[in-house]
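The structure is given below, and queries will be raised subsequently.
Just one protein chain is left out here, and the rest sit where they should.
By written order: A, B and C. Residues from 1 in each chain.
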Amino acid sequence: MKTKVAIIGATGYTGLELVKILVRHKQVQLSHLAVRRTPMPKYSEIFPELTKICDMQCSEIDADKICKDSDVIFFALPHKVTMTLMPSFLNKGKKIIDLSSDYRLKDVSTYEKAYGQKHEDATHVKDFVYGLPEVTKENIKKSQNIANPGCFPTSILLALYPLLKNKCINLEGIIADSKTGVSGGGREPKPDFHFPECNESVKPYRVGVHQHEPEIEQELGNMAGKNVDIIFVPHLISMTRGILSTVYADLKKEYSWQEIEALYKACYSNEPFVRLKAEGQYPQTKDTTNTNFCDIGFKIIGKKIVVMSAIDNLVKGASGQAVQNMNIMCGFDEREGIL
Amino acid sequence: MKTKVAIIGATGYTGLELVKILVRHKQVQLSHLAVRRTPMPKYSEIFPELTKICDMQCSEIDADKICKDSDVIFFALPHKVTMTLMPSFLNKGKKIIDLSSDYRLKDVSTYEKAYGQKHEDATHVKDFVYGLPEVTKENIKKSQNIANPGCFPTSILLALYPLLKNKCINLEGIIADSKTGVSGGGREPKPDFHFPECNESVKPYRVGVHQHEPEIEQELGNMAGKNVDIIFVPHLISMTRGILSTVYADLKKEYSWQEIEALYKACYSNEPFVRLKAEGQYPQTKDTTNTNFCDIGFKIIGKKIVVMSAIDNLVKGASGQAVQNMNIMCGFDEREGIL
Amino acid sequence: MKTKVAIIGATGYTGLELVKILVRHKQVQLSHLAVRRTPMPKYSEIFPELTKICDMQCSEIDADKICKDSDVIFFALPHKVTMTLMPSFLNKGKKIIDLSSDYRLKDVSTYEKAYGQKHEDATHVKDFVYGLPEVTKENIKKSQNIANPGCFPTSILLALYPLLKNKCINLEGIIADSKTGVSGGGREPKPDFHFPECNESVKPYRVGVHQHEPEIEQELGNMAGKNVDIIFVPHLISMTRGILSTVYADLKKEYSWQEIEALYKACYSNEPFVRLKAEGQYPQTKDTTNTNFCDIGFKIIGKKIVVMSAIDNLVKGASGQAVQNMNIMCGFDEREGIL
Partner (left out) sequence: MKTKVAIIGATGYTGLELVKILVRHKQVQLSHLAVRRTPMPKYSEIFPELTKICDMQCSEIDADKICKDSDVIFFALPHKVTMTLMPSFLNKGKKIIDLSSDYRLKDVSTYEKAYGQKHEDATHVKDFVYGLPEVTKENIKKSQNIANPGCFPTSILLALYPLLKNKCINLEGIIADSKTGVSGGGREPKPDFHFPECNESVKPYRVGVHQHEPEIEQELGNMAGKNVDIIFVPHLISMTRGILSTVYADLKKEYSWQEIEALYKACYSNEPFVRLKAEGQYPQTKDTTNTNFCDIGFKIIGKKIVVMSAIDNLVKGASGQAVQNMNIMCGFDEREGIL
């Protein structure tokens, strides 16, 4: 019998991406596509591209009904909204995977500073496991609730994990220069994402104050066992999908390319969704578009190492990774539906 | 002494384009950049790209003050808004050039049907000359008030003018298939113009019901001396600027390419902003980007003629043509500021 | 046991798309990816995006070996090259699906004129069935060799089929104005497809002389039972994938939208890959990107009908349709691997 899966907040880009993946997933069936709309549309009326693929009727966000009908519940709502709704769904024996940022930061005051608002469900934050499979897979297997990582954090954490785990780099002075496609800004029209404004341009934004920075630092800190500060500068570029992060760090001693490669291989050779580039080759986002892969390449220049990672922000950076987490939690093949 | 020029509604894309042109125009100086904002910004605060080019303080839309300080007044406001403000500016000895559609359609009921609203200044419509210089230059010279053509109409009318003037084509069955960049939709963010929605896509819209269709038919009718019906299908494509119109018509008899070329040359050889392509060559919008040119090419296939025209929708399709009209009205070199 | 499938000429965009589809197809396994390279690479060395998806070793184009190891053989080579290689593969009991244009035109002199060269395998042309499943499915089922349709023809033929089948339109004066993404030009760098040349631009090309025109006319003629001439104007637009065709025809009499809709439904309701838009709605290429769908909408304007169809040129316009043909020939579910 198929696992029943609900999506709360199915009208954004991550919701759409979840639906696209889940309708092809062999071990699940959709139970609810819950949205805040009146009157209630068919899903393909919101997204005509899914006509004949998902013509299911949407339903309202009714916690009791959704919990009754579902084994796994994905939250694809904006932050803030998520934490007001979440408590009604917790502790009912359902597996929860939250794509918002509301349960990622374990220190509530850090959350409140980063997002500029009070956390309204602070008591439950500790009940969520940060779901970056290549790093925290054993915890994911045992967890009931997953805080699915942000898109920038995914790209940066996977770039640095083998270096921090093996204590190869200084914990100070790490720089992450990220380039993201416009879909990362969500589906709501805004001046910055108006086609004539962002087409044929590149710009940095929220330099040093992006809300993903504390999330990155928290998880880097977990990898290092110590506090890590990074400089994070995101850039908006004129493409729809993809993130390329170029990460700069200081090696503690001299390493050959092959020595570092060995560390990355030790971490990722058995991981289905990380691909390492050969020496002198570097990732490009296009190779990961519409896939759950994270492609990683690196270059050593004196005592600096430059690590470059590419993902699709909506797949490995959001919905694909969410399904990967579900696969791990439910004991499915980790690749099911996303390879 | 320089001619003093005001722009009413300087915060849209056509207003911006006007400013870019006028600051380099040798015979004018800006008197007012009138906007609806509080507090009143410097123009370069709205458009940082104009820092060190136009740091002028904006001013409010005060008809008396603007008329007192200006010789020429450009209206770059949306339709509807324009006709409520216009009466206060008329008949004060100022030259008016209106980039909106409010005074283009001479039949008010046609306007009201096309734009779905009552015309609130119907009495003044007759006081505006339709300002398509290559067709109506003599009228423009003598006029006080200009209704500046729409972008689609400009591209289609210039494509067909020599054929209609010389009665080469049937007046029925003319088809105009136009492709426009996204800036034609204006500066306000909307779902259709959200980058991830219109990037990497092409779609037809308002098929057979676009508000520019009556304008095209009115002016084609003036050229032909008879009623002309067209089929007009605009398409939105993933680029910022440019319109390519591909126009299909039935020739009344067989013509050689050279015979038709001679008719286009007779109309356009002395026109500084129309360029004719050689046989077998066709226009592309890129060649006209940021210019006031309209490039035209054609192909005869049996008794059909296919005429293709390319313009920059914000220049020849709006602000460049408005300045061309000013140049003609004021007796300046027609090319000043726009070549 | 899985059906063994070879691809001859796997290094172009259609070859790549075939591989992407076939590696996920449940009833086939790849036998050969035959290329003209020395030394012979792994497929993922040519296309790093397929690392961990298809790391198979490529092989040379050895007819005997490929026929011995394969049940189905896809040709994804350029035209001209195809017809010199094809004879060695025919009549060996293998199912052949040719994505080139070499076996589509049944009149060899038409081919020779359109492609500007002698046909070097004229005797076998008649042995290929034109494989447009929504029109010729019964023939495909019985055929051994398929000439897979071109991308423009697919979009235009599906737009017009219900109208011609039901004799609703005049056979003269049909116009197809098509807009294509750049991948339609193939993988070889050329000036027209150099990013700075085609980005942010639109242009018509090969107006009235495109090599796909005779193919379109041949198949429209088959639908109509009579000779059909069309005016075909392709345009290159600045996107990677997708074709939108806007087709104009004269209705023989007045029809309501619902009457025409009924005819389209009769043809396509049971077809898994054609989707009809509701009244007032029109297709956009983005909805079909990376899918095998053809989305169709239409508008009646007096006695003209405007039919708009959208496909992904590399999927329904090439490799997806090729797999659809294989599915039909082999008795698989028609949707396998492509839905």
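Throughout what follows, a residue touches a chain if its C-beta (ideal position, glycine included) is under 8 Å from a C-beta of that chain, and two chains touch if they have at least 3 such contacts.
Nothing here was measured: the structure is a model prediction, and the numbers come from that model.
S.K.: Among C:190, C:226 or C:252, exactly one should touch the missing chain; which is it?
M.R.: C:190
S.K.: Based on the whole complex, identify which of A:203, A:226 or A:252 touches the chain you can't see.
M.R.: A:203
S.K.: By the contact criterion defined above, which parts of chain C meet the unshown chain? Give residue numbers in ascending order.
M.R.: Residues of chain C in contact with the hidden chain: 13, 181-183, 187-191, 193-196, 198-200, 238-241.
S.K.: When the complex is taken as a whole, what residues of chain A touch the one chain not shown?
M.R.: The missing chain touches chain A at positions 173, 175, 177, 179, 181, 197, 199-205, 207-208, 229, 231, 233, 235, 237-242, 244, 246, 248, 250, 282-286, 289, 297, 299, 301-302, 304, 306, 308, 310.
S.K.: Could you pull out which residues of chain B are in touch with the chain that's been left out?
M.R.: Touching the missing chain: residues 48-49, 51-53, 200, 272, 275, 277, 281, 286-288, 290-291, 293, 295, 339.
FYI, only the chains that are shown with their structure count from here on.
S.K.: Where chain A and chain B touch, do the two copies share over half of their residue numbers, giving same, or under half, giving different?
M.R.: Counting which numbers both chains contribute, over half are shared, so the two copies meet through the same residues.
S.K.: Of all the chains, which has the CA centre nearest the overall CA centre?
M.R.: Located nearest the centre of all protein C-alpha atoms is chain C.
S.K.: Distance-wise, how many Å sit between the C-alpha centres of chain B and chain C, to the nearest whole number?
M.R.: That gives a centre separation of 39 Å.
S.K.: Report, in whole Å, the distance between the mean C-alpha point of chain A and the mean C-alpha point of chain C.
M.R.: Going by mean C-alpha positions, chain A sits 37 Å from chain C.
S.K.: Can you pull out the residues of chain C that are in contact with at least two other chains?
M.R.: Counting only residues that touch two or more other chains, chain C contributes 200, 286.
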